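Here is the structure we will look at.
All protein chains but one are shown in place.
After this line comes chain A, so read on.
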Amino acid sequence: MKGAVSVRGLHKSYGSTPVLRGIDLDVSPGEVVCFLGPSGGGKSTLLRCIAHLETVDAGLVAVDGELVGYEPKDGRLFESSPKRLAMTRRKMGMVFQQFNLFAHLSALENVMLGPVTVLRRDRNEVARRARDLLGRVGLAAHADKRPAQLSGGQQQRVAIARALAMDPSVLLFDEPTSALDPELVGEVLGVMRDLAGQGMTMLVVTHEVGFAQEVGDTVVFLHGGVVEERGPAQQVLRSPSSERTAAFLARVL
């Protein structure tokens, strides 16, 4: 079950504005799901709700068959303790639009922090593994630099290495290339393509239709807080069945 994600009946409002209005979703291990759709459609909110960074108004999320944020007991669901929730979140890695690297730590320390402080692994071993991971994203030479000394594309690749260091079952990408200069988008997408090739389960909120077409197994088109259309990436992108999807694709392509 490592890498499976299920979402049932997810509802979320900000004040009186509904953002998600009943989302159901199943992701199989190794699947790459790309979320497309107009701004305000609820893509990022869905990802943040799956990670339980936002509390939901209704609905449930399970990763690896384990409920996120709640625990069943005596026929009721109890909110998880912060500690329990943190344990569940270890199954997920997240890559943010604004990178969110820890500004006071070097690239290497960013990658090492989770395994050392959360998993309490041996520091030297973690350092070796972190250097390997930085090598995998092409940043072996930049291990000791601070985030501020790195370009956006380099920062985002460090962020991917940081997420991988926790050996997550699932990687969540929240518009990973939207804050990058156009010439830096390719290096990040390249790393993501490699990960997909290695069988990582990935949920990707993106505006890169080309990436969705090439790497995505499934495309989910979100509009107005509901799933407007979902299906195999090639099919949805080439011959969308929904008019809204077709109109959106015509605008962005």
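To be clear about the criterion, a residue touches a chain if its C-beta (ideal position, glycine included) is under 8 Å from a C-beta of that chain, and two chains touch if they have at least 3 such contacts; residues count from 1.
Keep this in mind: contacts and distances are computed from a predicted model.
> Have a look at "2-oxoisovalerate dehydrogenase subunit alpha", "Polar amino acid transport system permease protein", "L-serine dehydratase" or "Cell division ATP-binding protein FtsE" and point out the UniProt protein name belonging to the hidden chain.
Of the names offered in "2-oxoisovalerate dehydrogenase subunit alpha", "Polar amino acid transport system permease protein", "L-serine dehydratase" or "Cell division ATP-binding protein FtsE", the one UniProt assigns to the missing chain is "Polar amino acid transport system permease protein".
> Considering the complete complex, identify which of A:F35, A:Y70 or A:F96 is in touch with the unshown chain.
Only one of A:F35, A:Y70 or A:F96 touches the chain omitted from view, namely A:F96.
> So one chain is hidden, and I want to know which residue out of A:L60, A:L113 or A:L249 touches that hidden chain in the complete assembly.
Of these options, the touching residue for the absent chain is A:L113.
> Over the whole complex, note the residues of chain A touching the chain we left out.
Within chain A, the residues touching the omitted chain are 51, 53, 82-83, 85-87, 89-90, 92-94, 96, 98, 100-104, 113-114, 117-119, 159, 162-163, 165-166.
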